[in-house]
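All protein chains but one are shown at their positions in the complex.
Labels A, B and C are assigned to the chains in the order they are written; within every chain, residues are numbered from 1.
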Amino acid sequence: MTEPALDIRTTNAHREIRAVVFACRWCALLGADRAGKERIDLPASFRIIPVECAAGVEPDLVLRALADGLDGVAVMGCHLGGCRHNEANRPARLRLLLLQDLLEIIGLDRRRLLLSWGTAHEGYQFAGLMREFTAILAGLPAVDPTLVRPC
Amino acid sequence: MSGTPLVLICTCHETLSRALPKHALRIGIISRMPAAHLEFVPSLCRQEDMDRTAGLLEETKHSAVLLAACSPFARGNKVIEGLARSNYAIPASLVDLREGCAWIHGGNPEAAAAKAVDLVCMGLAGLTRRERSPNFHVQRERRVLVVGAGPAGLAAAGTLAQLGIEVILADRMSRQGGLLNQIGRLFPRNTPSQEFLAPLLQDAAHPAVNFLPKTSVTRTDGDPGRFEARLSCDGQNKTVIAGALILACGAMPVLPENHFRSGELSGVISQLELETRLRKLEGQEPAPPGITGAVFIQCMAAREDARPYCSSICCPTALKNALRLKNINREICVTILHRGITTPGRTLEELYRQAMASGIRFVAFSPADPPKVRGDNFVNAVSLTDALSARRLDIAADLVVLSTPLRPRPETASLAGDLGLRLDGMGFVCGTEPMQPLAAPLHGVYLCGAVRWPVSAQDAVDQGRAAAVKAATFLTQGGVDQKRLFLPGSQSGIASIRAEACSRCGRCVAGCPYGACRREGNEVISVSGIRCRGCGLCAAVCPSGAARIPEQDSASMRAMLREIAPRIIQ
Amino acid sequence: MNAPDRSDSLPILVVGAGVAGLTAAMDLAGLGVSVHLVERESHLGGQVMRLDKLYPSDHCGFCPVWTEGAACLSHPLITLHRNTSLEVLANEDGRVIALLATCPPAVDSDACIFCGLCLEACEAGGVRGTIKMQPAGLPSDPATQPVPYLNPVLCSRCGECRGACPTGAIDPGRLDKPPLEVRLPVADVIFATGFTERNPAMVPEYLADSHPDIFTAMDFEAWIAEAGPNAGQISRRLNGKTPRSIGFIQCVGARDQRFLSYCSSVCCMHALKQARWVKRRLPAASVAIFFTDLRAEGKGYEAYARAAAMEGVLLVRSRPGLVFRLPEEGGGSTLAVHYEDTNSRQLITAEFDIVVLNGGLTACPLPGQSGSDAGTGNACGFCQEPADVSRSVVQGSRAAALAAMRLARRTGGGP
Partner (left out) sequence: MHSTLQDRIRQMLAGHEVVGVLGLREHEGAVGPHVFTAEEDTARLVVEPKWPLAKTGWMIVRSLPAGKALGLVCRGCDIRAIEELVRAEQIRPGALRTIGISCSAGQAEVCLCETPFVPGEEPSVGVDPMSMPAVRRLCRDPDRLNTWREHFRRCIKCYGCRNSCPICVCPACKLEDDGYVTTGMVPPDPLAFHLIRTMHLADRCVGCGACQDSCPSGLPLLSLHLAMRRALRERTGNLNATGALSLMLTASHEDGTLWEDTLGSGKPGGGEYER
């Protein structure tokens, strides 16, 4: 599904993509760090907020991030079955998948919320995800300010 | 300067200045965070740098310090820890400008500098709002409840006693030794089981070990450091307090239920029954007549859809008993029908070789075409197709021995359920694979022996000792904040619940992976500090924002998000 | 209540910082006993750090070990000696003295900031390739930072790198220094020296070393590792093409009277794991395991083997007699495995693009024991008996328990 462009002004203009990455410090943060060690060149579109576990990411905060005008949010945790917190990432995955469903229900692109379970644990994988995520977000309209902040 | 946050930006011996020009950082940060005091330093990670930084902080009385340096996995954590050791404790945190910015955005210095400014501002926003979980005191009763007095439990109890820790050893039977009491000799060295048990019994006969026979655990409550177990001792109820628990309640044999016509033909017996018979036979001199052909059938009621696992002890047990038959009378034709002989390692493979050398015959069968036991009241032969040669074989037999796999004991599930431990698909208890297979996800609860997975007696003893040392470690680290010890530089905290916002809806209780959140009476939901490991799941599912991890509070996360949000919208 | 201070009493020496040794050291330290941990390599974690994945959880190999290693590094009661070997264990007047020899590498990875200035300096003045960035320790180890490695043969000792280094981390002078020797009185010794993979070339019928597409199990692990040179892609070493078929031959040089008579215990599951990962990444590839007995006796192992069979891994009970080359169109060669199929009872010659030889794992010898019998040593992990991670860590804890009990008997008190 692609999002309808709501505001002509924000679609065509070259704009800076901004995304936040909630990275589990046991897995995805290592992948990100590895990408850094290897000096893989990446788009500077994302900012990482390390978290103890992906299960600690509030869906409400993800929504708040989108409401703040960020183009996308990524939540990255350990692989399913390898969670450092006794499988806490499984219900987290369900919660966040449901949040994707909610975005889709009201017509936002579900790809604005990237979920990764254990696929970001290596440098090149993290880099690949970030490049692709940035490319996807660049193809979407900016989160419409009039939806974010009705005039 | 006092009261303002200090930002120390490490230029990593000027190697980062190309990607992150100082003036760009300075302008960017100061324009957004005017209160911050900014300093560039060439290096933060050498000991003298850390000492100098600590001295600087002491002099200038800043309210907090943000270290903008390299990744925590490179030198970052070391710097934070170095500061923490310097006895000058002010809120400090780390943002990664090297691996997380300069090194990955080198192709676009402008964007890299902008991101670095964002990262520093995020760090400041989070740092100034960050709180610390309070230290909690954990009472650790220096007493361990060991459930089960088989080889694993005995070894655990004996080890703990020698390490000076009091033990309550409970077993549902009146006698110690568990399943070994039903077995005459043990593989791989054909040791008499009582001989094997003797040193264990002796160790466990320590004054620090209180053995409770005919005892079962009806319920366990409480927290690591102080568990309360309700026991039923020979019909009487009793409550014991223990700092740690060791589950060593073993497994039970799967006995044949008409498998291979066992109920119908005499002469078809289980491996366990053979143990009893062998004990009688081995006592007799000269060797009694009777058995001329014995056939062992392996993998009875195992490695099939209903019980899809290998019980691991059956092959060596069959080898051992086959050899015992051969020892009684070399003339007995012994055949082992198998689906692959499982004797991994050095000693067990040696046992297998020994069995082959002694003239025991091995025939593989396919599970699709299992052997057929023939006879009329008495067994007289076993027919099968040799899976390797495809030949039909009829093996004369007056004794057919069916392997005896182990399955979980029925009380395992309730015991595990009380403690919130997971069972695997087969009903055995799970530890924390792969590095802590004997430790439950909950501190202070350990597993050993066949309650976790079928094991040999020797392995059960080894696991008992290993579980004991884990329990002793847990009880010894009283006062030491394990979290800080195990997770250096960790941001993990302990959940807290704001009473005024809590509706007691119980979502955190249902979700907590460690059983740390719980209802107590009609009060608000409480969090057990020792159970909680700070994953934050409670905060994520709490609808009213009552549950939170101070170190990872939503207010500080929100403040960080504000720093990332596009400027136009702000 | 604080852990009692035992720093005044003699430490316990743990030889080997693989998973067994790490566990033993951490458990002893947890009991308040001071420990000296000796590791031959510059990294902790031993062979497990070379594993991309662990069975049966399919968990990343390095990650859980890395956490233990980090905890070990920061533990106040553990003194770590890296790049160090135990030379002699002597018994002097009833006291056990360990003689340790440390060879510090030319690059101090604790001081290095990984800036790469030494590389530039060296390229300007020395032979190209003298200094290379590579992870400290193992090439496939993802947790450690790549640090400069100074090749002692190529290095001219010109010292340009030392001049360029902002932190003084690199010093070619260290290359020529004799090892640093330390005498350490210890209370007890725990051996956890682990295993090495025997060169399968000793089994002549399998052509090992003669064809690039014949791997040992550990080589193959590194080759397909996500942190390895191919970032998780599976290709032929000969020509980089995607393999159509991969054969795993088990018990190579093991359970074999000519070589090692025992079973290495971990290889069946190891092959199943690699086969499943190959199948996940290359669903179209045909994957076969030639085994003697498929030993999947541990917790969750049988289910793992069943899943492998369900996913299309062909399990063949057979001991191939011969591996030989088959010329390939357009040059090069693939491999043929000659075996007797015990299902169809026919002699079959099957073509494989890659052959993985699995089996001959031997315990590392316990060092320092020649000439003197300290009598107190106890071994754990693979060097004691073939063992996988889960078994090794149990044995490590057990060794710690036994050592702590001996110590308690001697000093008359618990921890």
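The rule we apply is simple: a contact is a pair of C-beta atoms (placed from the backbone, for glycine too) under 8 Å apart; a residue touches a chain by one contact, two chains touch by 3 or more.
A quick note: this is a predicted structure, and the numbers were derived from the prediction, not measured.
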- From the list A:V51, A:L66 or A:A142, which touches the chain that is not on show? A:L66
- Where chain A meets the chain that is not shown, the residues are 1, 3-4, 6, 38, 40, 59-61, 63-64, 66-67, 79-81, 87-88, 90-91, 93-95, 97-102, 105-108, 110-111, 113-120, 123-129, 131-133, 136, 143-144, 146-150
- Note on the structure: The missing chain sits against chain B at residues 498, 500-508, 510-511, 513, 519, 537, 541, 543-546, 554-555, 558
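Convention: only the chains that are shown with their structure count from here on.
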- Message: Can you compute the centre-to-centre distance for chain A and chain C, using the mean CA position of each chain? Integer Å is fine.
- Response: 36
- Per the C-alpha centroid definition, the whole-Å distance linking chain B and chain C comes out as 23
- Note on the structure: Per the C-alpha means, the centres of chain A and chain B lie apart by a whole-Å value of 32
- Note on the structure: Residue numbers in chain A touching two or more further chains are 30, 37
- Query: Which chain C residues sit where two or more other chains touch them?
  - Reply: 57, 59, 67, 114, 143, 145
- Item | For the chain B and chain C complex, residues of the former touching the latter | 12-15, 43, 45-46, 70, 73-75, 81, 140, 159, 162-165, 303, 308-312, 340-350, 353, 364, 387-390, 424-425, 428, 433-438, 452-453, 459, 462-463, 465-470, 472-474, 476-480, 485-488
- Query: In their shared complex, at which residues does chain A touch chain B?
  - Reply: 16, 18, 20, 25, 30, 32-33, 35-37, 39-44, 47-53, 55-61, 64-65, 68-70, 85-88, 91-92, 95, 127, 145, 148-149
- Per the touch rule, the chain B residues reaching chain A in their complex are 71-74, 96, 98-101, 103-108, 111-112, 114-115, 118-119, 122, 422, 441, 490-493, 511, 513-514, 533-537, 539-541, 549, 551-552, 554, 557-558, 560-562, 564-566, 568-569
